[in-house]
Every structure is written in structure tokens, then in C-alpha cells.
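Mind having a look at this structure? Questions to follow.
Complex shown without one protein chain; remaining protein chains in place.
Moving on to subunit A:
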Amino acid sequence: MGDLLAARLQMAFSLGFHIIFACVGMAMPFLMAIAHWRYIKTGDAVYKDLSKAWSKGVAIFFATGAVSGTVLSFELGLLWPEFMEHAGPIFGMPFSLEGTAFFIEAIALGLFLYGWGKIPKWIHWSSGLVVGISGVASGILVVAANAWMNSPTGFDYDPLTNTYSNIDPIAAMFNPAWFTQALHMILAAFTATGFAVAGVHAFLLIRKPANRFHQQAMRIALLVGGIAAFLQPISGDISAKDVAVRQPAKLAAMEAHFHTEEYAGLLIGGIPNEETGEVHYGIKIPGLLSFLAHGDFKQEVMGLDQIPEDERPPVAVTHFAFQIMVGAGTFLMMVAFLYFFAQKFRPRWLGHKNFLWLVALSTPLGMLAVEAGWTVTEVGRQPWIINGIMRTKEAVTPMPGIQYSFYTVVVVYTLLAVLVSWLMKRQVQTLAQNYDSMDEEIDLSQNKANTKTEVIEEL
């Protein structure tokens, strides 16, 4: 394996790992805050237990998110020193603000996790909310940094001398892509986490359909995930229009759109052949791509034939990833629609096995869409690390043997992923033993007192 490929794979693997924990870190505090708020309002113990049970799981995710994030901030230098030397002073602004957001998040998390019964309840509740708000803030900031790589602004570049001058870090942070990307990312975090959590509880409900704890958990998660899943395609459309203007090569790769044409069709499915520029087995909806990209069925859409050969991104990977994201997104939106419909008109459906299976099967789809979406963004930007300015191969570290650090990262993170899943399983196993409200069935009286004393955790 070449060093450049190894470095790219290591970066992709590390980010792909971190993003899952980041999504949970952004969305989960809000789910907990909803449950916690309902507890404070109603005194119903099921919500308190839910909030506590979730926060235990979240603590494990946070720790893993924090270490994998720390690894990333070093990896930027370890793998792309040439990039960081030039880009650091330009796009570092959001990272420096992110430091503050992380700090507040870590502090608020400490207060939230350890504050039960120690600090006034509204301060406690707010600290949970602050965890979520600062998580979202850090998500927006880091995506702004990534957006700069897609639409570099805030400096002048002289290709002859390879110098960067007139640096304006604020303009770089508010680059043209930051808003659409950040919006889409935050929604993605809520969709992915909402459906992942709802799916797990739905799965547990299949065995015990009347269990109130899991019922309430699934509802809160579906509410949050469902709203986000509805907004996701709208925001995705805004992103696509943006990409059409800012990175036509990426759009062409996403759509395997080899030939520039008017009334360009939207491709669904299909296997692109990069050698011949043909697509097999796909369905084309005439004019729709022109419409989605430019808001006009007739408008010409630039194809890969207009892009110099050495500046074309890999087509197949980008196209497949895009299909996976859109497919998953469409599916989740339909599940969300079904949920809201049933909630309003057919409440009994919500306890039906088929519905529960549908939600359970959606568990991984949101996270899958997140991974696919990032593959679109990152692979679709290739061969550039800074779009149009610096090539990825110019940025890579001169140190040989990167494949060994890549293998190490793969082994370590795979091990961690297995361990985290195992720990989650153990959390679920002990629910009944730790939380009295786990015995409640849906039709029991609402305000049953919590009799079992809480299990005090030993270190």
C-alpha cells in the first residue's frame, strides 16, 4: 500500500469512527433533556430512569468521542503536515472557538453526570442542555473548517511562489459552504442518533411490547429523529444546489454525469464505468438533475468531460455513496411519516410487531447515511485537499511506512467498537435490575412510586 493511500485511509477511518460518537454527543443530550424535563414536570419516575439510563450509555460514548477527537487533532499534523502548515493559520479559527465549546461541554457533562441530588434541579437540567448546545456548536465549527476545504476563501494564493497572503481567518470561517454543510450535518446527527436509539428500544419492545420504559424511550427518539429526517432532504437539496455552483466536478461524480448536457437526467442506481464514461443498469429521470441542481429543467449541467482528466474525482465511489445516503434518507423519511401518521390517527399501530420491526431495522441506516455523506463530500473533492489550491498528494507526510500506523488504527478502533457494543449490551442487560420503572406496563397507573432504592454504583 502506498503512503498516500494509507494516509487517506487512516484519515477516513479515524473520522468515520469519530463522527459516530460526535453525532451521539450532539443529539443525545437533547433526548436526555426531554426525558429529564418531563420527569421534573410530571414526577413520573419512568422519565427519571430513562434520563439516567441514557446518560450512563452516553458517558461511554463521550469518553470515546473525546479520545478519538484528540487523536484527530494530532492526526491532521501527523498525516498532512504540509497542508496544516499553510491551512492552519487560515482555517484554524473555528478550531480555536471549538476549544471553548468542548471545554464547556466537558464541564457541563461533569456536572450533569455527577450532579444528581447534588446541585439544584434546574441547574442540573440546564447543564444537560448546555452539553447538547455546546456539542452542536462544536459540530458547526468543525464542519465550517471542513467546508473551507471545499470552498477555500479568506486568503490570496500565488501558485507560482506557492504563497498564501492577505489571510483573513474570519472570512475563511464564514466560507460560502459553511452554512449548508453545517445545517445538513446537524440534522444528520439528529436523524442518525434519533433512529439509532429508537431502533434499539423498538428491538427490545418486540419482546416486551407493553413495557412503558421502552415505549417512552422510542417515542422521544422518534420525535427528534423524525423531525430531523423530514428536514434532511430539504437541506440536502440546498446542499446539492450549492455543490453544483461551487464544485461542479463533485456533483458530476455524485451523479456519474459524464457528458455535459441540457435537460440533464437524474440517475437512480446504475454502475458507472469510468474508463468508457458509460453507466449501466441505471434509471434516468429526464431533466430532473438540471432542475435539482439549478432549479430549471432546461439548464445545462456540467459533466466530467469538462473537467481536466487529472482533476476528476473517483466516480464510482462518490456515486455509490451518494445513492446510499439518499436511499437511506428517503427510507427514514418514510418511516418518520408513518410514525407521525400513526401517532395522530392510528395509535395502535405503534405497538404492532411490524412497525417495531421497521423501526428496529432502521437502527443503522442514519449512521450509514452519515458515513456515506462524508464519503461523498471528501472523495468528491479529490484530488484536492484544498479545493483547486493544493492536491492531497502534495500534503501528505514525507514519513514512509504510514500503512503500519493505518493498520494499528484499524485494529485499535475495531477493538474499541466491539468493546463499546459489548458495554452497551451490558447496560441493557442490567436495566431491569437497576430501574424499578422497568416493570411498569403501559396500562398501569401513571404515577407509580419508585420503591427500589437506586443501585449505588461502586467504582
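General remarks:
Here, contacts are C-beta pairs under 8 Å (C-beta built on N, C-alpha and C of every residue); 3 or more make two chains touch, one makes a residue touch a chain; residues count from 1.
The definition used in the following text is that contacts and distances are computed from a predicted model.
A chain of this complex does not appear here, and its UniProt-recorded name among "V-type ATP synthase subunit D", "Cytochrome bd-type quinol oxidase, subunit 2", "serine-type D-Ala-D-Ala carboxypeptidase" or "Large ribosomal subunit protein bL32" is "Cytochrome bd-type quinol oxidase, subunit 2".
The chain not shown here is touched by just one of A:104, A:268 or A:361, and that residue is A:104. Of the candidate positions A:41, A:207, A:348 or A:426, contact with the unshown chain belongs to A:426. Annotation: of A:9, A:40 or A:66, A:66 touches the absent chain (contact as defined above). Although one chain is not drawn, its touching partners on subunit A can still be listed: residues 52, 55-56, 59-60, 62-64, 66-71, 73-78, 81-82, 84-86, 88-90, 92-93, 95-100, 102-104, 106-111, 113-119, 167-170, 397-401, 405, 408, 412, 416, 419, 423, 426-427, 429-430, 434, 454, 456-459.
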